[in-house]
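Structure incoming, see below.
Other chains of the complex are left out, but the ones given are in their true place.
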């Protein structure tokens, strides 16, 4: 989620520290967390807007099927314990946080962003360290957020063992700033720097990433969000929560903003609030993103407003695409939010990879 | 197809028994069936609305190419015979039929659906038996069809060797009814039952399926259509044929409504009729569905009306998505209808998997 907004938001209700100490979802949504306590009847009515008649809802035990007897039940208990452990640890703490809003320095009215590309170790889920090629030690790289018409300088320092470059995906820049080695610039060699400078053109949810040996370099983490706010903001430009949601599926596994479940971050909002989600796919596969409980209204494709917003609960996001949606949080609870290619989200060991939650606090 | 409607429809023209006894397509569309008899000139003009000049259409034999001589021709004959055999057997009889409209029992004005999940053997195409995990012995599970605002109870009995749960995909339910173990309820263990109860919310073409070990359980068949009719019906809600079309691609191979070609069921309509198709993808892959001969008009996405209906002949259906389309049957004949990822539909042994037909009877 937009980091500046998350901290703002949480400060009014809880603290990040408490959020993590109390086991995550418990601190965010007490009702839903009951479900983790294995009390069926409470769980089933935890957050119901329309409570059913008492005793008719919730897990009511039926007679045991003799064919699925003691051994099946033991195996099921064992599997369920793994699933429960994963979900209870969500959102799990890991080292490193990507997509942090970057504050530029100002030089004569020009916003200057310095990005250093180098190899790091990155923790995608608790205890799982991978080699990443990262901008400023973050996967995704720091979030750049500017306004259309502003003058911007992006200085790339290459500390990688390969040449690299930056393509500003979606921005309609002068050709020389397009970042394609041997077509618009020479590659930026190890140890070298390169400065991109331009007036920010078309607004929308864009990206920046390597365009050299990119199948490898982007897969390893050389990517980030480049959000361009319009000069004239509309109501959709001032949501209560503004969430960047970058999908990847390369060497780091199935990730949202550089993390795999249970280390993915939930989106947190209060009942009645408006969330804007900016989906971006930096992977090699298409991911149909499914939100439970509340539909999404699609307002932009690749930064361009759609002529007529349309609704869905499953949004197909292809590599290179960006889709902006609005979620009106009118249904309280903890809503699973995952890629619906199920092997990207769940195995017999439980949920993993491309899973997070939208928590709507009553 | 909607089972209640198919039977209604066929009763006026033919019987299901006769339909199967007479070799399928032959009973449905005499003109097209001629093509199977290897009489080129008849076949080619079988159902033409605008017949070409006599003798100028149809297979006219040219001289044999010496480089593709006797052995090539023999190999081609052999391959063609396999292809012909498959197509002539369509729609092939198999044991079991999924997606049968379920009649609930009424309890104090509440529609009660009981679903028993258990292991069964399922025949996907003639002679091909697979293990399925099914609701009420059907793959897909029985079709639930209700109206927005109705009170519904779904009682799940788990006779599987694993825990399970039901997620009502697309329905905007109270959180406790959302069916995600350890987030909204405990898992329903082997031998247990669980009751979901709610007032039916947003209308549209929705689904129900397992949300526990789901990559496996949904792949094995724990899925079904959950159709919500609107309180106020429009003309698109009363088509002549209302067809649910569930795609899957897991352990059972490439299937439509649980069956592979030639055991898939054709959609049958009369010339001038309106067919509504409700595509639902419960698989792990995207399937671009191509209809020959007549275009589709897209009217809804995930149950939500699209702001402006649009036309296509190839509709990309991603996992978790539902797309509703209208087909105005203004072109008589037997029209191939298949996934256009060709390896999902044809091999050197002939058509298989994701292939069916729309039969428009003149």
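We call the chains A and B, going by the order they appear; numbering starts again at 1 in every chain.
In this text, a contact is a pair of C-beta atoms (placed from the backbone, for glycine too) under 8 Å apart; a residue touches a chain by one contact, two chains touch by 3 or more.
Remember, predicted model here, so these are calculated numbers, not experimental data.
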Identical protein chains across the whole complex (2 displayed): 3
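As a convention for this text, only the chains that are shown with their structure count from here on.
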Rounded Å distance between chain A and chain B, as computed from the means of their C-alpha atoms: 34
Partner chain A, residues of chain B touching it in the complex: 118, 153, 157-163, 167, 169-170, 172-178, 180-199, 202, 211-216, 218-219, 284-286, 301-304, 306-308, 316, 318-322
Contact footprint of chain B on chain A as seen in their complex: 25, 31-32, 35-36, 38-40, 43-50, 52-53, 56-65, 67-69, 72-73, 75-77, 79-80, 83-84, 87-88, 286, 288, 290, 292-295, 308-314, 316, 331-336, 340-343, 345-348, 357
